[in-house]
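What you see is the complex with one protein chain gone and the rest in place.
The letters A, B and C name the chains in turn, as written, and every chain counts its residues from 1.
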Amino acid sequence: MKVLYFAWVRQKVGIAEEAVSPPGEVRNVGELITWLSARSPGHAEAFAQPRQIRAAVNQEFAGPDALVAANDEIAFFPPVTGG
Amino acid sequence: MKVLYFAWVRQKVGIAEEAVSPPGEVRNVGELITWLSARSPGHAEAFAQPRQIRAAVNQEFAGPDALVAANDEIAFFPPVTGG
Amino acid sequence: MARILVQEAGFDVAAETQALQADRTDVGGIASFLGVCRSDDGLAALVLEHYPGMTERALAGIAAQAEARWPLTGCTIIHRIGRMLPGDPIVLVLTASAHRTAALESCAFLIDWLKTGAPFWKREEFADGRERWVEAKPEDEAAAQRW
Partner (left out) sequence: MARILVQEAGFDVAAETQALQADRTDVGGIASFLGVCRSDDGLAALVLEHYPGMTERALAGIAAQAEARWPLTGCTIIHRIGRMLPGDPIVLVLTASAHRTAALESCAFLIDWLKTGAPFWKREEFADGRERWVEAKPEDEAAAQRW
């Protein structure tokens, strides 16, 4: 599973991208956030306020209940501010 | 009183502009239309359908009840179609 | 104060856009509408007539309403008169503001009002020699009234 981070989520995690292999009980975005939070203090800080976090699964916006699978590309970032 | 005609109103009247001196009982735009209609067959044709006619008094849109006076500039034209 | 031009000549969209930004960095968005001559039904040319004097007054009045209603940093209205061929630009409305909503709304307001509140008339000339004065559309009146 490929995980990408953008904007201040990337800055707090400290890396832009990583390959992870969460255990089988991590089935959705919300569970992945919980699991990733334990990886490092940076991860923990990035995900400390889940309401500030948005996600995409395979480049489509996804909520916390969206399922995640081994070959997915999952991205975490703040609410978007383009335009 | 200066009277101006635009678009097909001008084409039907046959002139773009004329100076007129209507009698005192011609007090408003509607009465001026009636009075002008008697000036020539072209005027009559131009004003045959008063609902198709719009007017301006001193360069402001005006309804049939708008007053007209000797030194006014009165214009008659179809509904506008710019933009 | 809005920039209002009624002219036979064409106009330079890029230069007009640039002029609204010149020497200022408080502009966040510029909305524009460019009206173009279509070639519907074999149209060969469109001839635009106006009421000199009243046109400029009407456009300035409409622009002043927009400036009173939205916090604009600039506003430009250029309307051409005379003979246009299919593809030719006819009218340009530009509005600039710190925020996009003010720019977008005021631009739509201006073009809607310009269609019903400024003394321009269009005559269509067709390839087969026919001529026809364009009739006012009830939906244009409705569009202007919604503001």
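Here is the rule we use: a residue touches a chain if its C-beta (ideal position, glycine included) is under 8 Å from a C-beta of that chain, and two chains touch if they have at least 3 such contacts.
Worth saying up front: this structure is predicted, and the values here are computed from it rather than measured.
In the full complex, the chain left out of view touches A, C.
By the touch criterion stated above, the residues of chain C touching the omitted chain are 12-14, 17, 21, 24-40, 86-87, 98, 100-101, 103-104, 107-108, 111, 143. Chain A meets the missing chain through residues 4, 6-8, 56, 59-61, 75, 77-83.
Note that in this section only the chains that are shown with their structure count from here on.
Distance between chain centres (mean CA atoms), chain B to chain C: 26 Å. Per-chain CA centroids place chain A at a distance of 48 Å from chain C.
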